[in-house]
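For this view, one protein chain was removed and the others were kept in their places.
Up next, chain A:
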Amino acid sequence: MPIGNAEPSVRPVPAGRTDGAAAGSARRRRGARARPGRGGSRAERFAPYVLVAPAILIIVVLRLYPLLLGVNFSFTGDGERNGQAVGLDNYLELIEDPLFRTALSNVGLLVLLLPVAVAIPGLLATFIYLKVPGHRFYRSVYFFPAVLSPVIVGAIFNLLLAFDGPVNAVFEAVGISPVDWLGNPDVAMFVVVGVHVWATFGMALVVFLAGFATLDAALLDAARVDGASLPQVIRHVIIPGLSRTIAFVAVTTMVGMLTSMFGLLYVMTSGGPEGSTYLPEYYIWIQQGQMNRPALASAASTVLFVIMLVVGLLQVKLLRRAGGED
């Protein structure tokens, strides 16, 4: 990551700045601090801060400060106990709440399904990189659902997966009994995750293809000349060569599953049937907006934040190690 800036600065050119304002501020400056070549008017010296200030201000006030506020808020009460310190009560209530437990076990399910969600775009990118006939066409078709809103995707799949909808009609035609895709608690979560993967694998595919562009083509050619099969090439050339990309896709896919499935849940299942498709983000929304329990929602938010930190750190660590061994 390009953090910091070690290169020399653009220096204001004193010769070009002989106007009154510049001279005035130069006079005001304390002589000891004034280094040669570092001159320029006060306005010029403050310019970088002026340029960065609006962005920093917005990010700090509307992103970082609310994070602290929320954590703080999670230790206070709701309703009658509004504003009072209640210690860990909200967290204890979360543990007791079957809906939040379902949300957490669904997070566990997402972690288990993560390898699949990474492998699918990874394999497809491999095929496209190896120039399967029609690879350009596939590339643009696969990417296309990634630009659709989860709301649109959810609405479309509501039509397709309705009990009397077309998918079940096809099933009936081939003699399979219809499935209650969104009404069966054992099935619904898998369906929603499947739809999410359908809608987002194109994003990961593009990231993989960008990674492939950095892969040493000579290695691949050498492997092929040696008669390596496709699985061998994937295992010994592509996976080690792309470990950074794989780590990046794994983390972004996990973060995506934790933070961008709300639209699908909202449109497709509303957390049901029997609360089986709850995820933390949906729980937070329900508690905040529908149940009027903002402090409890804040506690759930804090838990979600911790989950995301842990998942991110773990994955980066694991994949870095895996990459290092090869």
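Keep this in mind: a residue touches a chain if its C-beta (ideal position, glycine included) is under 8 Å from a C-beta of that chain, and two chains touch if they have at least 3 such contacts; residues count from 1.
Methods note: contacts and distances are computed from a predicted model.
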{"item": "Protein name, per the UniProt record, of whichever chain is missing from view (\"histidine kinase\", \"Molybdopterin synthase subunit MoaD\", \"Carbohydrate ABC transporter permease\" or \"Electron transfer flavoprotein subunit beta\")", "value": "\"Carbohydrate ABC transporter permease\""}
{"item": "Chain not shown: contacting residue from A:147, A:176, A:291 or A:310", "value": "A:147"}
{"item": "Contacting the left-out chain in the complete assembly, out of A:105, A:214 or A:232", "value": "A:214"}
{"item": "Touch list for chain A against the chain that is not drawn", "value": "1-5, 7-13, 16, 43-45, 47-49, 51-52, 54-56, 58-64, 66-67, 69-70, 73, 124, 127, 130-134, 137-138, 140-145, 147-152, 155-160, 165-166, 169, 198, 202-203, 206-207, 209-211, 214, 224, 230, 245, 248-249, 252, 255, 258-259, 262-263, 266-267, 280-281, 284-285, 288-289, 294-295, 297-298, 301-302, 304-305, 308-309, 312"}
